[in-house]
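Every protein chain but one is kept in place in this view of the complex.
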Amino acid sequence: MKTQFIDSLADGQAIQDVFIVTEKTMAHKKDGEPFIQARFTDRTGSIRGVIWDNVETVSTRFGHGDYVKINARVTTYRETLQLTVLSVQRVMKEQIDPGDFLPKTKRDTTQMFQQLQTQSQSVKNPHLNLVLHKFWEDSVFVEKFCIAPAAIKMHHAYLGGLLEHTLSVSMLVDRLIKCHYRGIDRDLLLTGAMLHDIGKIEEYEYTTMIDYSTEGRLLNHIIIGIRMLDEKIASIPNFPEMTSQLLRHLVISHHGVREYGSPEPPKTLEAVILHYLDDLDSKIMGIRDYLEKSDESTQWTPFFYPMERHFYKGNTLC
Amino acid sequence: MKTQFIDSLADGQAIQDVFIVTEKTMAHKKDGEPFIQARFTDRTGSIRGVIWDNVETVSTRFGHGDYVKINARVTTYRETLQLTVLSVQRVMKEQIDPGDFLPKTKRDTTQMFQQLQTQSQSVKNPHLNLVLHKFWEDSVFVEKFCIAPAAIKMHHAYLGGLLEHTLSVSMLVDRLIKCHYRGIDRDLLLTGAMLHDIGKIEEYEYTTMIDYSTEGRLLNHIIIGIRMLDEKIASIPNFPEMTSQLLRHLVISHHGVREYGSPEPPKTLEAVILHYLDDLDSKIMGIRDYLEKSDESTQWTPFFYPMERHFYKGNTLC
Amino acid sequence: MKTQFIDSLADGQAIQDVFIVTEKTMAHKKDGEPFIQARFTDRTGSIRGVIWDNVETVSTRFGHGDYVKINARVTTYRETLQLTVLSVQRVMKEQIDPGDFLPKTKRDTTQMFQQLQTQSQSVKNPHLNLVLHKFWEDSVFVEKFCIAPAAIKMHHAYLGGLLEHTLSVSMLVDRLIKCHYRGIDRDLLLTGAMLHDIGKIEEYEYTTMIDYSTEGRLLNHIIIGIRMLDEKIASIPNFPEMTSQLLRHLVISHHGVREYGSPEPPKTLEAVILHYLDDLDSKIMGIRDYLEKSDESTQWTPFFYPMERHFYKGNTLC
Amino acid sequence: MKTQFIDSLADGQAIQDVFIVTEKTMAHKKDGEPFIQARFTDRTGSIRGVIWDNVETVSTRFGHGDYVKINARVTTYRETLQLTVLSVQRVMKEQIDPGDFLPKTKRDTTQMFQQLQTQSQSVKNPHLNLVLHKFWEDSVFVEKFCIAPAAIKMHHAYLGGLLEHTLSVSMLVDRLIKCHYRGIDRDLLLTGAMLHDIGKIEEYEYTTMIDYSTEGRLLNHIIIGIRMLDEKIASIPNFPEMTSQLLRHLVISHHGVREYGSPEPPKTLEAVILHYLDDLDSKIMGIRDYLEKSDESTQWTPFFYPMERHFYKGNTLC
Amino acid sequence: MKTQFIDSLADGQAIQDVFIVTEKTMAHKKDGEPFIQARFTDRTGSIRGVIWDNVETVSTRFGHGDYVKINARVTTYRETLQLTVLSVQRVMKEQIDPGDFLPKTKRDTTQMFQQLQTQSQSVKNPHLNLVLHKFWEDSVFVEKFCIAPAAIKMHHAYLGGLLEHTLSVSMLVDRLIKCHYRGIDRDLLLTGAMLHDIGKIEEYEYTTMIDYSTEGRLLNHIIIGIRMLDEKIASIPNFPEMTSQLLRHLVISHHGVREYGSPEPPKTLEAVILHYLDDLDSKIMGIRDYLEKSDESTQWTPFFYPMERHFYKGNTLC
Partner (left out) sequence: MKTQFIDSLADGQAIQDVFIVTEKTMAHKKDGEPFIQARFTDRTGSIRGVIWDNVETVSTRFGHGDYVKINARVTTYRETLQLTVLSVQRVMKEQIDPGDFLPKTKRDTTQMFQQLQTQSQSVKNPHLNLVLHKFWEDSVFVEKFCIAPAAIKMHHAYLGGLLEHTLSVSMLVDRLIKCHYRGIDRDLLLTGAMLHDIGKIEEYEYTTMIDYSTEGRLLNHIIIGIRMLDEKIASIPNFPEMTSQLLRHLVISHHGVREYGSPEPPKTLEAVILHYLDDLDSKIMGIRDYLEKSDESTQWTPFFYPMERHFYKGNTLC
């Protein structure tokens, strides 16, 4: 359990804790002696560190992307804090809690997952209910689904973000369709809402950093997700062909237009609604994250590049 | 009260009822004698008619766009029904019910307007509550607001469509937002939802046909609506300046992007939400209208040009 | 075996052959008597026909989209040939040769398929060789693959077009790439070229007309094809994961950009090359078809809408 | 009256003059002692300054965005000039001349405004003449109108720029149109030219820096300007409705296309002409400013991002 | 000299005049006898004609695109006028006045060309003056330049349109630069204005109809014009290289952006101005033509597709 975080270090402090190595280069002093420059990171930020002694030996013990336990002292160099590192010891992934190193949802993932399961019991269509059940009882899937982020940046870009986003969209669907529009197949839409982003558990890497995986870059989450869905459907005898096609259509069309990676645009009312609510939830969460991060002393955020505008903070947040 | 409608005429039937003249031209028989060709229209369709006698006199009595009461007989010409018109008498606009001639909402406009008024009482901010009240007590405004269409084509393109759309968006705001996202100014958002399209009462003409007015083409409903809102706000003493700017921002930004006529994109969470729900409601209603209109014997609609795709009808409509 | 084709009928001729019914409506003579108007189609064109006798009885025997054997006589009405139909008898799909009713490649499909098989033996990578082999030995697949069109319009929009296009792209890969660019994984590229469009066998319908299938509209050939590929790969023990991902990437990226339905753009040299050669072959064939169809007396084709220009015919075709 | 400007400071010089504080942060020396780092700005540039003494007391006396009178000495640090500040005293906005701190037109604004007034007397239509007169006699309006910039960057981005641009467009209208195209309503076009950008007086802030105001970001100058115009028109009895609509159309359509913020594109010849001349003047001035700013030793400017190209300087400027 | 024009024919009238054949097909009566259907056209419209006698012989005498002198009588068929043609005689191009068959400027081309020549004498730069002189003294060039249209449709799409447009742009240049913007090379800009569209004399065909030539479609008027300019410059000894490049830049960049066919966008102030004034003149003339053509009884034109909007006619045209 990590206790020393980068955003609360003070000059002179002794450090004995785990960090990720996010940069590591060999440098040379004027006298030609080598030293190691590195950057140490946790979920609260990163700090420069230098290692002066036993450079050759120490250097072989760790590399870029490794978790390391270090003994170090906080010093000040050119008015900035840095670490003088005394010893370095590699730590295995299995021993660490990713939540110490990567940003994480503020909400309780166990509770969110239970909400989702409860809600999925309201799906009356037996085949759709069963396909959801197949996912929820697949412990390998569930473990990743509860921890995966929903994006690299922009919205829900933190551990647990995928679950948070999925639950939010599912609840919007529930509220919207309970009594507003007639003629919507509620079971189909709700199932689609719950499964639309499942491919993201393989599209991203989220152990030492949040980034795309090789599979994610080659195939993206729509293609990965549709394969995961195909496998579950194939395991259910007599799954009706049209139900399968309509559910798969919800998954592949949820980005709304081809330009954003959907091979086909939404062609059913359910698919149109899913696209709008998915997009709404992503945008609202992305903007809110940005509003919360931005300096409190001004009425407007800095320019928000993904949406190409400034946002007004004045009295938006209560 | 009109009783004879074009979609239920039969060969040989005698007609004595009111129609709009939507075409009128003078033609000549082979012997050089003139006759009048015209097209008579009501909300159910249109039919070709010919007038053989007293052509010069009759012709002076009515023109394109007039309502006329005609005596006529239904005949068949080249396997199509047409009218042989015996007499024509102009009828004043005041005497007719536009709902006989233009498509009309199936819902009760009085009831919808009451729902909207009731909902607007839930706005607690006194200035916003008052600005809504100013509109609802303006009888000239209300009369038009309850009968105006929400579009020329695409969605809610019928009398009462504006009210129906406004109520639907307001209810979506209420249902989706009441307890979903925190940090939303509900009063501001709900007031914006109710007033976002008010300019449409002047943007369109909807007496003898649904079309753009000259003012609508020169200025569009955003510019017209903002002026109507300015006038009401100006009549309220001490209306807070920022509340005014934020409410006006909701109106001018609700199309979401400049390409669709919003001079600025949404820059508050409320404006982003209003844009999505307005767009969702328009699209859902536009697609549903198209699904309902299309021939029942196929699984897919014809190509729907405004959204550039076919829609699946299979099991979408229950 | 059909012998009488629409493009060679003559006034007065007696007809006894099979056609598709592509229109059928009930009409009424001036005396109120009903008659049937229909349109009869084969691969060479279509012709209007009328049935005057036993209308109610005859009408129940066939409908739109059916194959029918008719007894009829060719007559002239308003300077156009039409059929006076004496009797109609429905014919089952199984009894007809689709090639009589839909346009068809001029090349020998058996020979083309053998060429493809031969070429696929040059793939040395055992897993890729095996995945191809799995497809070629799947007789249900092969039957459809040899008859499917490659498009609805634009290029290779005829029976056998998919095979013709696939073979052409594979040969381009072979000819252009064999010794031109170094560093290309030839086996991967060739396998991708052969399998890139396989999903089209389910994306289209091509029995009585060439059109999209419901599955095709909901999912498109990239999603369908990737599922077919997944199934074959799953049946091969120890298929290397990276080879699988790279091959699937070739399939999903071959349209080159998201706007044209590829969820991801090409991210390997092989994928970039496949996209270019696929696009080149489609365009060349689409233009050539258009050049060949256009009237011989002018130097320029009419405006070719899919590519938004006229094409020069002067001395292009030898 | 400011006499010491940043672009002419020399090492060792004693400074006693007014600057704007455009950055201010608290820093710490290696011994832990705090000092103030700040940036001081006037219309000629900005310079870094440090305050070593009485840091806590001094720090409370001024903040970011304030005008301050400082006693300081120019020193050199790492080969760059900086200020060692000895005392700081806040100065009220009312006491300073914004022209000392913000870039300013080189032309005489009084003279330009007189030219515009003179030209507006040539408008013969009494209602249009009167609406111009209402603006020119509104001293609050005129004061802002003569000092406002026409843009944040790109063109006329300096005090007085709005007046300069308005006068230039009005003169282009006069020169080009007086006898060139027939069928133009000169009075309407000239009035539109004079009023098309009036909303900019509230769209921007231009006291301590040139930037968007909150109202400008929420509503933009088209919406603000149309409201200002509405108010003047409302104060003129019997202003003809169509003249009002056509004049307002000139204002709302002058950006030419919706993408650039015009809710409707130009739909009259006058509106088309105004758009072209407004755009031409903005571009020419923007390019000329850029040409003048760029280093004299090359034939080409650096890449000009707003127009995405280099400009040739060779013999363009005489 | 043609005296009988299609827009003033009356039933029963005898015709003996020249027309262009714009359609010609062989048809068959019910008795199998052949007859010729043709369409005869002049600058005022076109009319259907039939030839009943000596069909085989007559048919060999003329074809599509030929000028023919006909003897005919005007008759009425299905309430439309048509010609019963009694004899047909081919007429050579040299004998006809294209202005009888194609739309033509209303202005005097000789006078316009003199204006242009006069204006070109004001170019003081000797090399530019000389290059203009070389064009004006080239009688083959001048003959085409005075008769060519400036477009196929849209603006100045009539004989003499190129000269009219060129003169208009040159006069705009003259007025604009005389005293408005400083730093413009007037000689260069004026020469560019006069020569920017010269390639159109070969880009279009304008003998029997206005259309693109083969060269025009393969190369367009920018490429053709630059070659014409190169030839003249090559004939002038010691023409300065930079003047040549800048003048050629004006020609190739005048469409403003690559999307509209300019290989490079304008990169000098002169080129920017030429682009704006060329575009302004084209648009104003295109809109005016459309306004004048449209029915007088409405306030708005029909939808003007090239600019994607309706135009207001109310009080625009004086």
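Note that the chains take the letters A, B, C, D and E in the order they are written out, and that residue 1 is the start of every chain.
Assume a contact is a pair of C-beta atoms (placed from the backbone, for glycine too) under 8 Å apart; a residue touches a chain by one contact, two chains touch by 3 or more.
Predicted, not measured: the structure shown is a model, and the values here were computed from it.
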{"item": "Among shown chains, those touching the left-out chain", "value": "A, C, D, E"}
{"item": "Candidates E:Q16, E:Q89 or E:Q245 - the one touching the absent chain", "value": "E:Q245"}
{"item": "Contacts of chain D with the absent chain, listed as residue ranges", "value": "76, 79, 299-300, 310, 312, 314"}
{"item": "Contacts of chain C with the absent chain, listed as residue ranges", "value": "168, 171-172, 175-176, 180-185, 242, 246, 265, 267-270, 272-273, 276-277, 279-280, 283-284, 287-288, 291, 307-312, 314-318"}
{"item": "Chain A residues that touch the omitted chain in the full complex", "value": "27-30, 214, 217-218"}
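By our rule, only the chains that are shown with their structure count from here on.
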{"item": "Shortest contact path, chain A to chain E, counted in steps", "value": "2"}
{"item": "Shared chain contacts [chain D and chain E, defined touch]", "value": "B"}
{"item": "Chain centre separation (chain B, chain C; CA means) in Å", "value": "44"}
{"item": "Touching two or more other chains - residues of chain C", "value": "214, 217-218"}
{"item": "Touching pairs among all chains present in the structure", "value": "A-B, A-C, A-D, B-C, B-D, B-E, C-E, D-E"}
